[in-house]
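Dumping the structure here so I can ask a few things about it.
The complex appears here minus one protein chain, its other protein chains still in place.
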Amino acid sequence: MTTDSPGRIHVPALDDILGKPFPVLDSGFVRVIDYMGSDESIVQAARVSYGKGTKKGRQDRTLIRYLIRHHHTTPFEMCELKLHVRVPMDCWRQWIRHRTANVNEYSTRYSIAIDAAQTTPPREWRFQAQTNRQGSSGFLDEEKGLRLSEREREVQELARNVYNERLEAGVAREQARKDLPLCTYTEAYWKIDLSNLLHFLSLRMEEHAQMEIRLYAETIGNEIVSRWCPLAWEAFRDYRVDAVTLSKDEQSLLRTLLREGPAAAVRKAESLEWLTSGDGKSVFHFERSEFEEKLAIMGIEVPWQKGPP
Amino acid sequence: MTTDSPGRIHVPALDDILGKPFPVLDSGFVRVIDYMGSDESIVQAARVSYGKGTKKGRQDRTLIRYLIRHHHTTPFEMCELKLHVRVPMDCWRQWIRHRTANVNEYSTRYSIAIDAAQTTPPREWRFQAQTNRQGSSGFLDEEKGLRLSEREREVQELARNVYNERLEAGVAREQARKDLPLCTYTEAYWKIDLSNLLHFLSLRMEEHAQMEIRLYAETIGNEIVSRWCPLAWEAFRDYRVDAVTLSKDEQSLLRTLLREGPAAAVRKAESLEWLTSGDGKSVFHFERSEFEEKLAIMGIEVPWQKGPP
Amino acid sequence: MTTDSPGRIHVPALDDILGKPFPVLDSGFVRVIDYMGSDESIVQAARVSYGKGTKKGRQDRTLIRYLIRHHHTTPFEMCELKLHVRVPMDCWRQWIRHRTANVNEYSTRYSIAIDAAQTTPPREWRFQAQTNRQGSSGFLDEEKGLRLSEREREVQELARNVYNERLEAGVAREQARKDLPLCTYTEAYWKIDLSNLLHFLSLRMEEHAQMEIRLYAETIGNEIVSRWCPLAWEAFRDYRVDAVTLSKDEQSLLRTLLREGPAAAVRKAESLEWLTSGDGKSVFHFERSEFEEKLAIMGIEVPWQKGPP
Partner (left out) sequence: MTTDSPGRIHVPALDDILGKPFPVLDSGFVRVIDYMGSDESIVQAARVSYGKGTKKGRQDRTLIRYLIRHHHTTPFEMCELKLHVRVPMDCWRQWIRHRTANVNEYSTRYSIAIDAAQTTPPREWRFQAQTNRQGSSGFLDEEKGLRLSEREREVQELARNVYNERLEAGVAREQARKDLPLCTYTEAYWKIDLSNLLHFLSLRMEEHAQMEIRLYAETIGNEIVSRWCPLAWEAFRDYRVDAVTLSKDEQSLLRTLLREGPAAAVRKAESLEWLTSGDGKSVFHFERSEFEEKLAIMGIEVPWQKGPP
């Protein structure tokens, strides 16, 4: 290992936005409070293994891409980011399930709850997704939306009034808060290393993540990580976000498609019971549908013409 | 290490209550789903270090007490408990801050939210504590309580109606839930090792913990851990829950009290600025007040007669 | 969630081998001490999200495969395994880097070190790999191996004699051990949940893992996990171990190969600088070589005939 004195690492592009809030949703934000490390620290840590000095420039990019590709995660743990976030509590509930971060949250036992709940404009009420039981898809028409937003205002107003009445009556804050809406805003310091942050982003930028947390994840990724560790961010996008993973069966289908053509691939899919109905129909449908999505991403035509006749 | 075949460990006293819900609050519960290990496993793990077979009986108790006293936590990690809990979400928010457990929670993205929120009887509205900014102390009178409970009913009813209206309009469950009260019930499987469980209990059975989570912690401790690992539970109570820790200054005060009597102890406290006012008055008050509490626990009279003249 | 009383889960196939040591290397072993959960617990935890009872049989397999495919890891955390292992310390050093397990190791501060070090038969000395700087490849001839094994015996014997001399002179065990060989055996209890265990296995069964730890990982996987949670094990093999992940560039090459044929794919690879030399030659070689391996796994012919002319 090198024994030169390194000095603290600074990333000017991140220093430029230190403390600046990036707005998310109607009243939320994300901002950088402090950080440790950079792309350079990742390289430095990876090179511990080689017992050699650091080679600069293009080699760094290649090395970082290799590390991401091969899931060598420990060098990314050498980078640490500390954010200040303002988030609706129902979104924060999902956020906090990631157990690998350090957290200090605004306490509504000590202090009066933040006087803001997330409001939904009339055009932003989302339909329940039909294919994905946990998701949403498309928007309700504005007329219905107006009514829903009006009722939202009513319930939020009543909840806040009741909260204030309790405080005025001398009720403890820890108890008074119990009927505030789940979407009441909270704030927190959230500190995490880059390896765990990328894992968080891969799950929360994903299309199945709820829209609200996805907006936060995208802001953290696109506005912050991209400036902080641009090489790691690029590699993460190329080899994780945009990668496609093929199961044994999918590899087999692809091979058949390549070697023997579309008709043989259809027969192969039939033999896997991906096309024909049966008692397990809907299930096998699922895996076929995932494969169709992967083919679409790769720009390869689905041999069974987007579904069996 | 011994190489005999051990077989799975069973604890009949815990088997007896497997699956049985212990009620907590108006609609919550805690019940054991499964477990691994026992007092015996703790002893077995501790004795790995000695390379010897297990001595039975009284020696086990002595060893477990030694381990707790000296914070040798790893043998307790060999025991694992899996609970099914039903908890108001605002209580669950505190619970989930303990990052060392495995969790699978009921999803209100997939499913309709549980139709129950924690309700407060008229006599159970608690006053804000004056000395402890985050706590509560005493109860409001019943007349005021009746009004507060009535308003609680109103806000919970409206929130549920609004939730149902949204679902009927086709709004996605993930969005519809946003204005439900924080005290809406949720359910989860929660799995944790005994070392981390004891740490959780030491924080959440503590008098400064919010009453709601304290009731859950006490149920887990008194009803479940006491049956599962009685020796560990006894040692935990003797050496953690009921222990008193004295700082350097407190040791010095105690020594003065013992050797030179109450008057000298008062002079000592004065020299530490614990009794006299000054710009730091309220602060030093705090540490003195903690010491007074410790003396009370130990049954030793406070030399300055419960406060300076 | 269901409120029926579940009883503890038992897996007869695993009960059959409880306590039985599976030998690894010349003197090591792995054996199951206890466990919690099964395939059924994974399904049970996943279905918490649905608020429904458990559907049996084929649906369980489909659900578990879905969970593995989509990296929904928390249901697998509901299963816990406790092993007793005997491992050379240099192998244990790699093992213990996985921070998510509970560990109680034999202490050579308390006890005399285990009188066994891993020995290498004359035919098992491995050559340094040329392409992979951290690996090995092929075996030295027996004549050289005989000499190396003889010298191994010498150094192990001297190290043990010196250790014993120190103990006889009254030196503390914690200090006496300092010159024992790195490959001295140790023993430990090692407890981990199934999600983290599968992650451990995916890294340590991998071809780049050192042979010694790979033998342990394969024993744990093939002998133990396969009996304990056969559905999870099957899904893990199909969707993790045998899966192939394609980067953006690899997807693009595959599409070109499929749509426009081998010659176009070669031109594409050239445009990516994967085939032509340059200052970054060796590096791009790396990613090309990985792609060639993936094509081989999928049974697809490499369009540039296993390398540029």
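By written order: A, B and C. Residues from 1 in each chain.
FYI, a residue touches a chain if its C-beta (ideal position, glycine included) is under 8 Å from a C-beta of that chain, and two chains touch if they have at least 3 such contacts.
Just so it is clear, the model here is predicted, and its values are computed rather than measured.
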So which of A:Ile33, A:Ala129, A:Leu167 or A:Leu272 would be touching the chain we can't see?
-> A:Ile33
Have a look at C:His10, C:His70, C:Lys178 or C:Arg259 and name the one touching the chain we're not showing.
-> C:Lys178
Residue touching the undisplayed chain, where the options are A:Val24, A:Ala46, A:Val162 or A:Leu182 | A:Ala46
Could I get the residues of subunit B that touch the absent chain, sorted low to high?
-> 49-50, 58-59, 62, 65-66, 69, 71, 133-134, 203, 238-239, 242-249, 251, 254-255, 257-259, 279-280, 283, 286-287, 290, 297-300
At which residues does subunit A meet the chain that is not included here?
-> 1, 3-9, 15, 18-21, 33-37, 41, 44-46, 48-51, 74-75, 77-78, 80, 82, 84, 102-107, 109-112, 187-189, 191, 193
Pick out the residues on subunit C that sit against the missing chain.
-> 88-90, 93, 96-97, 99-100, 103, 107, 109-110, 117-118, 120, 125-129, 133-137, 140, 144, 148, 151-152, 154-156, 158-159, 162, 165-166, 169-175, 177-184, 210
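We take it that only the chains that are shown with their structure count from here on.
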Would you kindly say which chain has the C-alpha centre located farthest from the C-alpha centre of subunit C?
-> B
If you average the CA atoms of subunit A and of subunit B, how far apart do the two points sit, in angstrom?
-> 32
Chain centres from averaged Cα atoms put subunit B and subunit C apart, in whole Å, by 38
Approximately how many whole Å separate the CA-defined centres of subunit A and subunit C?
-> 28
Going through subunit C residue by residue, note those that touch at least 2 other chains and give them in order.
-> 49
